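So, subunit A:
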Amino acid sequence: MAKLPDRLDIDKSDRKLYDHDTITNEILAGRTRKEQFLFAMAVGFKNEVKRPLDSREGFFLAKDMRSEDEALIDSVAIHDMGSAEVLSDRKAVFRIAEEYAHAGIKVLYDEATSVQPGSFLKKLELELFSLLDSLNLE
Partner candidate 1 sequence: MRIEKIFLRNYRQFRQAEITFRRRHDTDLHFIIGTNGTGKTNLLNAINWCLYGDEPHLSKDSQQLPLLNLKTVDRMDVGKENEVAVEVWTETEHGEYITFKRRAVFRKHNDRKITHEGTKFEVTFNDEKGNTKIATDEDAITWVERFVPKGIREFFFFDGERLDNYFKEATGQNIRHAVFQISQIDLLENCVERKLQDTLDDLRKEAGKTSPKIEGARTELEQAKNKLDEIEKRIKECKTQIEVAKNKVAEFGDKLKGVPDIEALEEERCKIETSLKETKELLGAKEEEKKSLLHESGSILMLWPAIKRATQIVEEKKRNQEIPPPVDKRFLEEVLRNKSCRVCGRSLDDSSSKQVQELIKEVETSSEIAQRLVQMEIPLYQFRERAGKYKEQMEDITRNITRYEKTLTEITQRKEQIDSQMAGYDEKLIREWYRERTKFEDLRDQNQRQLGGLLVMKQGAEGAVEKWQKELDTELKKEEKVKGLTKKIAFCERAVDVARSTREAIMKETRERVEVETKRQFFRLVWKKETFGDIRIKADYGIDLIHSMGYECLGSISAGEREMLALSFTLALHQASGFDSPLLIDTPVARISDVNRENFAKVLCEVSTIKQTILLFTPDEYSEEISRYLGGRASGRYSLKLTSDENEAKVEVR
Partner candidate 2 sequence: MSSVKINERILEGITKNSGGDEVIKDFLINLIYEEADHPGQWWWKDTYKKLIDRFSADWEVGDEN
C-alpha cells in the first residue's frame, strides 16, 4: 500500500494570503489552519474553481482532522470524481481538497481586499441566505 499522506499542503504562494490582515482579523479570525483550509476549500468548491499547486508546503496535519472534517473533504472528492472509488486513494482526495483550497483562498483574498472592512461577512450572510433558498435541503 502506498504511504498515506500525513498532511495537507497549500501552495507556497498562498501563505501570505492566509496571513493577510483582513483574512486573519475578519474573515477567518480565530480559526485554526485546518479550519481556514476547509473554508477556503468550500469557497473554491462553491465558485467551481480549483487549481493545481505549483509548489507545496505543509499547512496542517491530517491527524488533526476529525471525522466531520474528513467527511467534508471526502464529499468534495466524491463529487469531483463522480464516484466513491476515489476514497481509496487518500492522496487523490487530499489533492482535490488542496486544489479547491488553493483557488478558494485567492477568491477570498480578492473579496477581502475589494470590499469595505466588515462587509465580507455581511455579504457572505446574504449569499448564504440566498443559497439556502436555492438548495433543496430535503
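Selection criteria: all candidates are chains of the complex that A comes from, given by their letters.
Assume contacts are C-beta pairs under 8 Å (C-beta built on N, C-alpha and C of every residue); 3 or more make two chains touch, one makes a residue touch a chain; residues count from 1.
Please read these numbers as outputs of a predicted model, since none were measured by experiment.
Checking the candidates 1 or 2 against subunit A in this complex, the single touching one is 1. Contact residues of subunit A toward candidate 1 in the complex are 28-31, 35, 38-39, 41-43, 45-46, 67-68, 70-72, 74-76, 78-80, 83-85, 87-88, 121, 124-125, 128-129, 131-132, 135, 137.
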